[in-house]
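Working notes, structure below.
All protein chains but one are shown in place.
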Amino acid sequence: MSLLPILDVVLAGLVIGVAIFTITARELFASVVGYVAYGLLLAFVWIRLYAPDVALTEAAVGSGVTGVLLITAGKRLGALKNAAPEAQPGFAFKLLTGVLAALVASALGAVILMLPDPPPSLAPEAAAAADGAGAGLGNPITAVLMSYRSLDTMLEKIVLILAVVGVWSVGTDKAWGSAPAPLRQQEPYAPMVFLAQMLAPVGALIAIHIFWTGANAPGGAFQGGALLAAMWMVTMMARLTDPPRIDTQWLRVALVAGPAVFLISGLAGEVVAGAFFAYPPSLAKPIILFIEAFMVLSIAAALPMLVAGPPSERPD
Amino acid sequence: MAESGTTTPGGYLLVLTILLPVVGMILSFTPGGRNAERIALCSTPFGFALACAIAFHVNRAGKPIVYLVGGLPPPLGIALRADGISAVMLVAAAVIVTAAAFYARPKFATPDGVSESRSSLTFWIMLQAIWAALNIIFVGGDLFNLYVALELLTFAAVPLVCIDGRPETIAAALRYLLFALFGSISYLLGVALFYGAHGTLDISLLAERVQSTPVVWTAAALMTCGLLAKTALFPLHLWLPPAHANAPAAASAVLSGLVVKGSFFLTLRLWFYILPALPAEKVAIVLGCLGSAAIIAGSVIALRQARLKLLIAYSTVAQIGYLFLVFPLATGASSAIGWSAGVMQILAHAFAKAAMFFSAGLLAEALGHDQIVKLGGAARVLPLTFLTIALGGLSLVGLPPSGGFSAKWLMLQASVASGQWVWTLPILAGGLLAAGYVYRILTPALSDDQISLVLPPKRSQEVIALALTAVAIALGFAPQAFFDFLEIGRPVVGQP
Amino acid sequence: MTPSVLAGLTGAALVGFGLYGLILHPHPLRKLLAFNLMGSGVFLIFGIVARRGASAGFSFDPVPQAMVITGIVVAFAASAIAVALILRLSAESGHVTLDPEVWTGSNGGDTM
Partner (left out) sequence: MIALLDLFSIAAISAGTFFFLAGTVGLLRFPDSLTRLHALTKADNLGLGLVALGLIPHADSALSALKLIVIWVLVLLSGGSTSQLIGRALRRGRK
């Protein structure tokens, strides 16, 4: 076990090194690639912090889906000459910014060392209350997300829908209603198609497993949905599927299904359990799984649509 | 605060006021097309009724009303609370959103021949989303819940800025987004530190637990920085004028009148509700100085603008400055006067500025441009619009009788009563400068030049704008009961 | 305690790097990357708060971890909107500068 502290230090050094590379790289694209690698390293840090749920989310969203988004953007902008015509900032400005950033970071570091001991925690309350409202959920994070902070979780799904509308609204008037541009313009390469054909069914199965097991073990609706989204994106990149038209009814229903079902159950809680977003204790687990199933669907629909971008005028 | 731990009568209204626009949004998005505008127009009056009902309950109870979401008490659960100022802000938001919805109807109706158009669907969904986010901000009792609301507000406001798709509006929207994202992440960092130090994010529980430690000070500084970037307080105001001036009039009115007030409201919550026990005189003075600088800088730059909408946007920068005088003025012995003055300034500016943007939009459509030098004689062809601008200007300058006058008068009173004479200078200077820029709009307009209309304005839109300024003027006649209502639930500084 | 303190200090450093890049880089996509770095630093600080809160048989406090999961989603949504805006801006104008000076010409000759 004495190896672990060394591992931690090496990991922290790597994370910081890649972060510095991302900030200072000369090429835009190099910086984007650096960021994706950084996201993967961060997932390991989360595992070391005993946060497997966060590690799964970070790997799937923070590195994976965000990576596809940024690399696509970096490639398109890299092709653009004179993308940033303005002069690089002067030395004095750089120095001033550096001093400011260093001050903020060191103040923050000092404050982190000063956090009170013994630390305050809601873990005992969460554990005690898990028998109440989060009845039968072995994974306390799922209990917190779906029961104690249900309003936040529901609103976060609304934020996703809003982001989808926001991304779509950036397109042109003429393109409205049509499909976003395919994720890949050229003919797909045969190994990519093979990978998509093999990976997508297995990935979908694993996604459902992660969602289902999330009630008791690390995982849950968000991680499962993100994996499902990634599988859809893989098939899009292999051109086995193309992004759907944005006025397709099933797409819109899929996007709102999660928050809508959550909202309806929340409203029903007032009648059945005496408060909005309350669950009757005996039925809490099945109701939460039912809501989560729809959230998986919404997340799997929303993330690829956010990556695909606004509708395009030439749906080729 | 024993009463904060249980749901009170009428508490369920707080959930409904959040869920109504959320449901509207979902219903607008799914079938899309013309349903979006129908749903938005139908739900706004209901939202107004809900806000009034909440005000009624708060008034009857004489103390804040509370709802525990899921019946689960903080620190694990999320509480919603409405006090006097929340109720007033809910009503104001409902009125302005309703006005914006009806004002926007001609421009953002789905055109004939298509089943759905980009700008219409975006506008109606984003309008409802802004409203939902504001309602959460006004009644939210949990700092992380409020973070989600802040992000909701940003994601709804940014697409409205670039809704007409010109490249300069997209650049303005992007700049706004980057400032706002910096603001949210800085706020979130403060939230993390608060949780690490005190193990709760509930506003009233935190108020009981906070002490003057370095962790708390750092958290407060980070959150304040983030909120100031979102409120566009000088010198973090750079994003605001292009964003607000380039959006369509109905959106500008909501952005300038309400959206920046959302993050200001959270700044009030932070310093007056969570941290009243902290010795924060120096912070108050810094915020007051930034506010004074904003008043002077914003007004001076407004004087130099060639376009009417940019002038109004810079006037927003100046009027936001007044808001921050609340921090030094509402902490001393005369805190009640300072507090009333701040809330009055929020309301008066919200209504007057929304009306000014509505009128500027009407004017730009009727004349085909909004260059101030080419406004000669416009007042004679657009009398109602210029009456609105004149009355709104009256309130911005702070001439009686108007809400703006009450706000500035109360601020002067508070600074004299608390012995902080120095704040009277920016207040008076700002009034004079505001008189200057309002004069700059009105003088050419009232001249005898001949001017022709490209398009006659819609009477209904002119009436909506006039009605909003009427509210701004009527605020000047607010009775004492109104100010007593604002005191409900306000923590008294110095008595934790 | 050591690994969590280390992660916390890493988080603080990341916030610093992110802030530096956010202010300094003129390119909006670089700014977005810097914002994401800063965001992950903030999430790491939530992570050590969660790890410090280990008690009652849990090796972490579930509340801050749940908040990080919500936060990662929101940060991704923000990135998606920003990327859409950047790409549209480059398609419309051939460059991605945010400098207001560049846009004054089309603003009808205003002075700021």
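Going in written order, the chains are labelled A, B and C, and every chain counts its residues from 1.
Here is the rule we use: contacts are C-beta pairs under 8 Å (C-beta built on N, C-alpha and C of every residue); 3 or more make two chains touch, one makes a residue touch a chain.
Only a predicted model underlies this, so the values are computations on that prediction, with no experimental measurement involved.
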**Request:** Would you mind listing the shown chains in contact with the chain that isn't displayed?
**Result:** A
**Complete:** Given A:4, A:95, A:113 or A:198, the residue that touches the chain left out of view is A:198
**Prompt:** When the complex is taken as a whole, what residues of subunit A touch the one chain not shown?
**Reply:** 189, 191-192, 194-195, 198-199, 202
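Simple rule for what comes next: only the chains that are shown with their structure count from here on.
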**Request:** Quick one: label the inter-chain contact graph as line, ring, star, complete or other.
**Result:** complete
**Prompt:** Can you give the whole-Å distance between the Cα centres of subunit A and subunit C?
**Reply:** 13
**Message:** Between subunit B and subunit C, what distance separates the C-alpha centroids? Give it in angstrom.
**Reply:** 25
**Fill in**
Listed in rising order, subunit A residues that touch 2 or more other chains are 108, 112, 115, 119-122, 126, 144, 148-149, 152, 156, 159, 162-163, 166, 170-171
**Request:** Give me the residues of subunit C that touch two or more other chains.
**Result:** 15, 32, 45, 48-49, 52-53, 63, 67, 70, 74, 77-78, 81, 85-86, 88, 97
**Request:** Over in the complex, which subunit C residues touch subunit B? Could you list them?
**Result:** 15, 22, 28, 31-32, 35, 38-39, 42, 45-46, 48-49, 52-53, 63-64, 67, 70-71, 74, 77-78, 81-82, 85-86, 88-89, 92-93, 97-98, 100, 102-103, 106-112
**Item:** Partner subunit C, residues of subunit A touching it in the complex
**Value:** 4-5, 8-9, 12, 15-16, 19-20, 22-23, 28, 31-32, 35, 38-39, 42, 45-46, 48-51, 53-54, 57-58, 61-62, 65-66, 69-70, 73-74, 76-77, 80, 82-86, 88-89, 93-94, 97-98, 100-102, 104-106, 108-109, 112-113, 115, 119-124, 126-127, 140-141, 143-145, 148-149, 152-153, 156, 159-160, 162-163, 166-167, 170-171, 222, 303, 306-307, 309-310
**In the complex, subunit B residues that touch subunit C** = 76, 144, 147-148, 151, 154-155, 158-159, 162, 165-168, 170-175, 177-178, 181-182, 185, 188-189, 192-193, 195-196, 199, 238, 241-242, 301, 304-307, 310, 314, 369, 371
